[in-house]
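One chain of protein is taken out of this complex; the other chains stay put.
Then we have chain A:
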């Protein structure tokens, strides 16, 4: 797993209070990991801070699973 993927997983585990085993690429933040709309906003903000990127709202809407977050950040992280 890439360094970015590791960091993304760690952030999700910390912010959503879930077990590492639940954080699979297919796992949906809201449907599988118990996030509500505010949790999702907080996650996006943490990704922005950790990877020094700015994720526009229209693109943030497309980041709904662990895998989608990892791919987006692998593409955009500086």
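The working rule: a contact is a pair of C-beta atoms (placed from the backbone, for glycine too) under 8 Å apart; a residue touches a chain by one contact, two chains touch by 3 or more; residues count from 1.
Convention: contacts and distances are computed from a predicted model.
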Complex member absent from the view - protein name from UniProt, among "ABC transporter ATP-binding protein", "Acetyl-coenzyme A carboxylase carboxyl transferase subunit beta", "3-oxoacyl-[acyl-carrier-protein] synthase 2" or "Succinate dehydrogenase iron-sulfur subunit": "3-oxoacyl-[acyl-carrier-protein] synthase 2"
Hidden partner chain, residues of chain A it touches: 15-17, 38, 41-42, 45, 48-49
